[in-house]
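Omission of a single protein chain aside, the complex is shown with its protein chains in their original locations.
Right after this comes chain A.
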Amino acid sequence: MNYPRVVPAAVDAVMIEFADEISLPVHEQVMRCLAWLEQTKDTALLEWVASYRTVMVYFDLRRTDAQQVIRTIEAAQFGQQQSLKQTKSPQLHQIEVCYHPSLGLDLVELSATAGLSVEQFAQRHSEVGYRVYALGFAPGFAYLGDVPEQLRFPRLATPRKKVPAGSVAIANQQTAIYPKTSPGGWNIIGRAVRWPEFELGDRIQFKPISLAQFERMDASR
């Protein structure tokens, strides 16, 4: 397959595909594409939404059509351009997380499977930096990557009916914070008290805190 590839997604939308993997270089291609979309003078391009390796673009069907949009995007070659400036520079957020088994419901089991202590597990999860690769599932839900190899576990076979807001969770190479109490199928490993409104491309650093610190922060919220 030749990438990037642009294909129809709906009568008024196309999908731009970059490679077939989740990785930082692919994410950076997506970000360049978004920068191009934000700067283009083509007002027939209305709205876009990105994920790990794809960007879907809605367009005004009264002024253009899929064929024309595909040609425009293919000609843009943002994949090769290094110079496109992002209009918003990504933020670095430090987020405090309490990795305690009373809050991280799957922490004990996952640590054991990984051959780590709970503390080691928490350290591995928090010592690497993450990027916001995608936003979606629900408002405020950010998909962060990449989780270290040793901490990669599939989703739960049966999703929980209720995951508390602030739960820090992992699924395969992704990690996330549940922004609202909701059903969820990811492994819960901790809880955050505060977190920002994420933007695509933001950098995240988790910082472990004790249960006592968590309770103090939670009470003063």
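Keep in mind that, in the parts below, a residue touches a chain if its C-beta (ideal position, glycine included) is under 8 Å from a C-beta of that chain, and two chains touch if they have at least 3 such contacts; residues count from 1.
Methods note: contacts and distances are computed from a predicted model.
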There's a gap in the complex where one chain should be. From "Thiosulfate oxidation carrier complex protein SoxZ", "N-methylglutamate dehydrogenase subunit D", "Allophanate hydrolase" or "DNA-directed DNA polymerase", what does UniProt name that chain? "Allophanate hydrolase"
Have a look at A:Val6, A:Ile22, A:Ala122 or A:Leu144 and name the one touching the chain we're not showing. A:Ile22
Write down which of A:Met56, A:Ala165 or A:Leu211 is the residue touching the left-out chain. A:Met56
Contact partner of the left-out chain, one of A:Leu46, A:Leu92 or A:Ala212: A:Leu46
Even though one chain is hidden, which residues of chain A still touch it in the full complex? 7-13, 15, 20-22, 46-56, 58, 60-62, 65-66, 134-141, 143, 180, 200
